[in-house]
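Missing here: one protein chain of the complex. Every other protein chain is in place.
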Amino acid sequence: MRISLRERGTSVSPFATSPLRTAMMGVLALAAVVLPFVLSSFVTFQLSMALIYAIAALSIVLLTGMNGQIALGHGAFFGLGAYTTAILVQNHGWHFLLTMPVGALLCFVLGVLIGIPALRLRGAYLAVLTLSVAFLFPLVIKRFNDFTGGSSGMTISQDLLDAPEWSGLSRDRFHYFLALLVLMVLLVLTRNLLRGRTGRAIVGIRDNEIAAITVGIHLPTVKTITFGISAAFAGVAGCLYTVTIAFVSSDAFPVQMSINFLIGAVVGGLYNIYGSIIGGLVLEFLPQYSQSLSPSLTAFVYGAALIVILLVMPGGAAALIGKALDGVGRLVSGRRPGSGESTVAVPVSSEPISSESIRSGDDDPVAPAGSSPP
Amino acid sequence: MTYFLQQVVDGVSTGVIYALLGLAMVLIFRATGIINFAQGELATIAAFFAWQLNLWGLPIWLAIAATAVIGFGAGAAIERVVIRPVANKDHFTLIMVTLGLFMITNAVTGLVWGYTIQAFPDPFPVAAWTVHGVSLSLASVGTIVIVCVVGFLLYQLFHRTRLGLGMRAAISNPESARLSGIDVGRMQMIGWGLAAMVGTLAGALAAPKLFLEPNMMLGVLTYAFAAVIVGGLDSPLGAVVGGLAIGVTENLAGAYLYDFVGNDLKIAVPLALVFGILLVRPQGLFGRRAVARA
Partner (left out) sequence: MSLLEVTDLMAGYGPAKVLHGMTFAVDEGEIATILGANGAGKTTTLRAICGMVATSGGIRFDGRSVRGLAPARMARLGVAHVPQGRGTFAGLTVRENLLAGAYTRRDRAGVAADIDRISQWFPRLAERRDQPAGSLSGGEQQMLAVSRALLLRPRLLLLDEPSLGLAPLVTQSLFGTLTDIHNQMGTTMLIVEQNAGLALRIAHRAFVLEAGRIVRAGDAASVAADDSVRRAYLGLGDSR
């Protein structure tokens, strides 16, 4: 435990405190607010989708990156959230904002229910269980097609998704800011969750279950609740998806979607909650460009990126940016590497320790296996 | 009763396909301790390859055999190039790498052959027998025979040959295997090669039933997973029994629970059963080892 929770200079959050990081945060925040007023409504819509996928990637970062449970079925929770909003808005006349807590709650419950059998499964078995969930979801939707519209889908009347009068915003801008707000809130929630005792429990379980039990962490509770929260995040993303796209169908939530979420999380950075933002951008924009060249290119690029990143840079883009910023920071301030400032944001960005170092009882593991270039 | 038997027979003839893909997974698991998510896609690309050779004029059986041989080389090459560099990494990395392989293979298939559905020539002539009112097609019987033969040969390989002994020793204790002069890396390559060969057969036998397209094996993959989980990841016999059990359950569910589950959801029934089993016996019904380590 003590080992696993040590701060790691190499994997500091790229957005953690330092003048440079603060400056970058400021620029990004400004851009996030100004962009929808500058860009076309279609690009704004695309940015909204990127934010939604970022929320989905965040749910994977929490469950897989921080807690070590492999999630190959989050497309199902995303879909459940999407259908919750679609059905409540279209068939029952709810306001779409009110459907989000319902979607989150439903997914939380389903997540806990799946998290319980998941307790007994590790590694590949858990991957297969969650993959089956992803595989079954579209089939369940088709089975209950009276209710869901099946594969022909269900369109939500646009006027039901209009921005509220008081906001004074266009529909697309409102959806964008809604997604942005939700993402920010969930990022802050996750950061706070990962700080302190709960965070140590979540990350401690990932690094060494036995050690976690011996320091009194109640494994089943922490794991199932983390599963539930992660599922709820994915569900909320699904609600926002329906709000933004106004159409759901069983074909919109294929197995591939679940795999893509995981890929987005890995590419952005599995061990850094802010990496999910990059993951979301990649998931939305990369297919737009590659698809125009060839329909198979996206899958190819995803697959290749997955392998290369795992081999070369397991920390993903977030780790890369973190390193670059550290480098620039050193140049600017003339400080030596390793002096000060590497003690921020621990569980938020801590990478797992290598299993070798656990086995040999080595007290001073270097960076996680393969994460640091020689 | 006849109806019931017919359903069982039909279930067996789909189950053998799951069994075959399951066997390929067991081979890889026994050789390298990896669960290969790309197994189904590798089978698909092999089926396309055989189809292409057939289109170029090779008789279908010859095309399948040639593909199986090439598949062996391709499987061995994948082990060497993609799997070897990550062999010592944690479980998560290994799973993700085979997932990456899954996506790349799927993409390459689509890139080369496109997404239009193709008809794969049936390697068996159309013929059927009727025994006590139960109809048995030549294709079903032939497929079952092939799976039995493959299973038998693999058993012989592992338990009656020096190479098989080396492969078993290498997975049981790689360090001692090396110290005994066994080239563990080569054993792993051969394991992947053999798996690709068996996978080729699975793809070629599934293709006439499923129609050839890049995502053809996704469902079969899920079932084959279920089959090896029921059977135990390290047990070839388990993969066969598991595959058959799943095929039969699926078919019976479709026949008797139709009103409740419908056509789309009948495949959920065996999956549900599998996870029931998994909760009670995480190492599967026939497996010796719990593969639950993270």
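Letters are used for the chains, namely A and B, taken in the order the chains are written, and counting of residues starts over at 1 for each.
In the analysis below, a contact is a pair of C-beta atoms (placed from the backbone, for glycine too) under 8 Å apart; a residue touches a chain by one contact, two chains touch by 3 or more.
Values in this document were obtained by computation on a predicted structure and should not be read as measured data.
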Options B:Leu165, B:Leu237, B:Ala255 or B:Ala272, residue touching the unrepresented chain: B:Leu165
Residue of B:Leu58, B:Ile182 or B:Leu237 touching the missing chain in the full complex: B:Ile182
Missing-chain contacts mapped onto chain B: 162, 165-166, 168-169, 172-173, 175-184, 288
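One rule holds for everything that comes next: only the chains that are shown with their structure count from here on.
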Computed distance of Cα centres, chain B from chain A, in Å: 32
Interfacial residue positions of chain B with respect to chain A in the complex: 35, 37, 82, 85-86, 89-93, 95-97, 99-111, 115, 214, 218-219, 222, 225-226, 229, 261-262, 264-265, 267-268, 271, 275, 278-279, 282, 291-294
In the complex, chain A residues that touch chain B: 64, 68, 70, 72, 117, 120-125, 127-129, 131-132, 135-136, 139-140, 142-143, 209, 255, 259, 262-263, 266, 294-300, 302-307, 310-311, 314, 352, 354-355, 369-370
